[in-house]
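Missing here is one protein chain; the remaining ones are kept as they sit in the complex.
The first chain written gets the first letter, and so on, giving A, B and C; residue counts start at 1 in each chain.
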Amino acid sequence: MSAPSREFDVEAIRADFPILSRMLDPDTPMIYLDGGATSQRPRQVLDAEVAYLTHDHAAVKRGAHRMAGAATDAYEDARERVADFLGAPSPDEVVFTKSATEALNLIAHSLGIGDGSTPERLRVREGDEILVTEMEHHANLVPWQELARRTGATVRWIPMAEDFTLDDSELGSLVTERTKVIAFTHQSNVLGTVNPVERLVEAARSVGALTVLDAAQSAPHMPVDVSTLGVDLVALSGHKMLGPTGIGVLWGRYELLEQMPPFLTGGSMIEIVHMDHSTYAEPPARFEAGTPPISQAVGLAAACDYLDALGMEAVAAHEQALTQQALTGLAGIDGVRIIGPAASPQRTGAVSFDVAGRHPHDVGQVLDSLGLQVRVGHHCAWPLHRRFGLHGTTRASFSVHTTAAEVDALVAGVAHTVDFFGSFS
Amino acid sequence: MSAPSREFDVEAIRADFPILSRMLDPDTPMIYLDGGATSQRPRQVLDAEVAYLTHDHAAVKRGAHRMAGAATDAYEDARERVADFLGAPSPDEVVFTKSATEALNLIAHSLGIGDGSTPERLRVREGDEILVTEMEHHANLVPWQELARRTGATVRWIPMAEDFTLDDSELGSLVTERTKVIAFTHQSNVLGTVNPVERLVEAARSVGALTVLDAAQSAPHMPVDVSTLGVDLVALSGHKMLGPTGIGVLWGRYELLEQMPPFLTGGSMIEIVHMDHSTYAEPPARFEAGTPPISQAVGLAAACDYLDALGMEAVAAHEQALTQQALTGLAGIDGVRIIGPAASPQRTGAVSFDVAGRHPHDVGQVLDSLGLQVRVGHHCAWPLHRRFGLHGTTRASFSVHTTAAEVDALVAGVAHTVDFFGSFS
Amino acid sequence: MSTHLSALYTELVIEHDKRPLHAGLREPFGAEVHHVNPTCGDEITLRLQLSADGAERIEDVSYDAVGCAMSRAAASIMADLLIGRTVTEVEPVRAHFEEAMGSRGRVEGDEDLIGDGIALLGAAKFPARVKCVLMPWKAYQAALVETRALGA
Partner (left out) sequence: MSTHLSALYTELVIEHDKRPLHAGLREPFGAEVHHVNPTCGDEITLRLQLSADGAERIEDVSYDAVGCAMSRAAASIMADLLIGRTVTEVEPVRAHFEEAMGSRGRVEGDEDLIGDGIALLGAAKFPARVKCVLMPWKAYQAALVETRALGA
């Protein structure tokens, strides 16, 4: 068991998360190892939202009165805060959506509905190709399938290698002049694999394809700096990075956003509306139809503050240490197989595994009886599981508040699970 | 000044809204008359959300662990609560979206992307017509324009009569065999006009067209019972009915939802996912891709509880009285013209007006200096304003916490505004 | 070990999971259905064969189930309850089982009706598991509808 870093005071962090004191049974404390599905919120995030709502709430961008001014300031300050967190050159590159899923849908829809005034680069059409990977979350796969269905384009994918990383040996033939988009996850929500962003960006650039990065599982766990990643568009979720549900982020290079047709339409995204036609505002407003998730933006900004105060490098180091501890511990249990690149030191956040002969649902049930809240199933990455002949896996995921003792409890719990089922004749 | 109804204890209600004690200047209390843009939240709603987040939060529908069970229960109970609030026969007819705007976009997109397996009734195609009204909020206009653009259908509209109600004299020729959809607002967010739902539903039925009701401005102010309204699909916003931002509702008849293609795609809305194709879950899951607004659903359910405890009939009566008080008071000021059906006793919620020779922005600024938070501009209903030769109006909108004294202050404030600008040589 | 857990994973459940009754896909059959639980990826393929005499006697239920112990045990127990009886006879069994499973533990379960199915009721307190246990029954119902439609 590796001790948490000296600067990273996990006990102090835990005190910020009210939910962590929950008991599941009178003698079973809750051990939350499902931050990969959704994170818990520190008091600072809850308080920021409540403070906004009890002091400054009003509709944004639409009012001349002072409350509207206060609300608009809160909302736009949150945009600046998120831009800063992501290293974005301008807050105008940050679009608030309801989730990473909506951000990815926004991109996929926008690329399918352009007209003569839209640059070819931003129009996916019949015969074009969209390249994804075999490890994608459904959120970064199904919207592309639907785009392909609507336009006559084709979805191709970079397959998995046996070692749970991408098999990019055929990348040269997968990326062609027909490739319009390469969409891939930064870090797999199942495997923990961190993808080679630079190599994929280079391949995309060589044919003028757009790159779309699903950062839902990296932004909460490691520094994500859009100014150096080289990708064109990035999606992420508020609720996976200590922020509220109901908010996500699309980051995009301004010169692209500026040319992309709107997705959702309605109030606040228009320039002029007539009964028979309308024109649209500049980004980010163009992509934020209707009343946005205002208090949620404020909460997300507070989450960025919280994470930045810890330091994303430190967060990554903390979670890498826990990940290595879990990998080592679990690998020592008979019948347990790690599904993911066990040797990768970069990986953070999640460890998935298979218990021979045991359905993950049954594994999860036994772990739950011990207070261990882990996720079981295909984790919205069904093709990935199918590729490895699995119906599902059990996944433990780590957060800023996870302790080495909790990881020990996980390892002991899995050992107990194996024994438990072994005990039946 | 009419006294508030005996049963309806406004002072007790006000005590539930922490933000109402805000001062704008040391001697200027905030008078919030912009509930039409977004409502404030009672403590009960804030508390419900925080209680959920500090006790039960986890990802919904995806986990086998007990926290996921608690969260799923909270989320699905909220769906039942909202179904009940709307008189929906089944919670499966309630889809959580991010806003009324998204709900309307969902409908408009879904109707445009069907294929051979979709019933003709649910496919808008070239040559088809979509009928809206000239008083629509942009949220119930622009998505239809975009659907028309994508499909080759045409948007037509029921024009306004001089008395600020719909001119349905030509309804017979506007509704034709080509009409696939009639989309209209229940109550105008500018005029307060309540539309003749029954007549429009009848017209739609006579040609087999779908009816889409924008209830964003009725659900907060009067009973809305989908089991008796006769419409097919309804959209509304959480944040306008004392609930959180970041959540809206689409209600639809199950037999329609069941046949409508999905809009947003990704996790939790699928049945089976392969790399090259996917199949989709039944409603409501089919329309809820990704992690939904969980705590916001809990907050919205608490808002339904709050409103139902007051009783929507009582809420309507309270706001109708305030509306009549405002109409009478404002009509007595020289140079002030009511934009809306002054004589309609049904109307609730909002009173818009024009001050001769004064831009609404200037009117709003003076009112703001008095603490009166009213909205100015076109209120996302630009065509409606253009129809009446207006660049904008000033709108005061009322909520459960609005007092007769506040309406008096509004009337006095508008009189003061007229004097103020009259004082310049 | 928690009491919940021992209520779920009884010897009987584990026994049905390990050595499921009537498992495998057989001929003849009137209809075959394939059901999936999208949340966990569990699948069942189920074939139903009714008597040709109009009495709707269930001559065979054969199946291939991929899933957790609870869902596999549920399929095994269900097949054993169904085979040899008429659709009308088993309807109260199905209805009672579904009611008890959906009751979060409030409905006790009548062993005379649902036999070994009693062993599955421990799952009633776990909403996520209720679906697992009911999936074979949903598949049976769908196969019944289809068999009737094909026969008509």
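Everything below uses one rule, namely that a residue touches a chain if its C-beta (ideal position, glycine included) is under 8 Å from a C-beta of that chain, and two chains touch if they have at least 3 such contacts.
Everything numeric here is computed off the predicted structure, so don't read it as measured data.
Here is the thing to keep in mind: the chain we left out touches A, B in the whole complex. Although one chain is not drawn, the whole complex shows that of B:Gly112, B:Gly246 or B:Gly377 it is B:Gly377 that touches it.
Set against the missing chain, the residues B:Arg150, B:Arg178 or B:His359 yield one that touches it, B:His359.
Summary of contacts with the chain left out: across A:Asp73, A:Glu313 or A:Asp419, the touching residue is A:Asp73.
Residues of chain B in touch with the missing chain: 25, 28, 359-362, 365-366, 369-370, 376-378, 382, 385, 391-392, 420-421, 424-425.
The omitted chain makes contact with chain A at the following residues, 61-64, 68-69, 72-73, 268, 270-272, 281, 285.
Convention: only the chains that are shown with their structure count from here on.
Using the average of C-alpha coordinates as each chain's centre, C ends up farthest from chain B.
Centroids of chain A and chain C (each the mean of its C-alpha atoms) stand 37 Å apart. Rounded to whole angstrom, the centroid-to-centroid distance between chain B and chain C, based on C-alpha atoms, equals 45 Å. Rounded to whole angstrom, the centroid-to-centroid distance between chain A and chain B, based on C-alpha atoms, equals 31 Å.
Across the assembly, chain A contributes 361, 365, 376-377, 382 as residues in contact with two or more other chains.
The set of chain C residues touching two or more other chains comprises 39-40, 126, 129.
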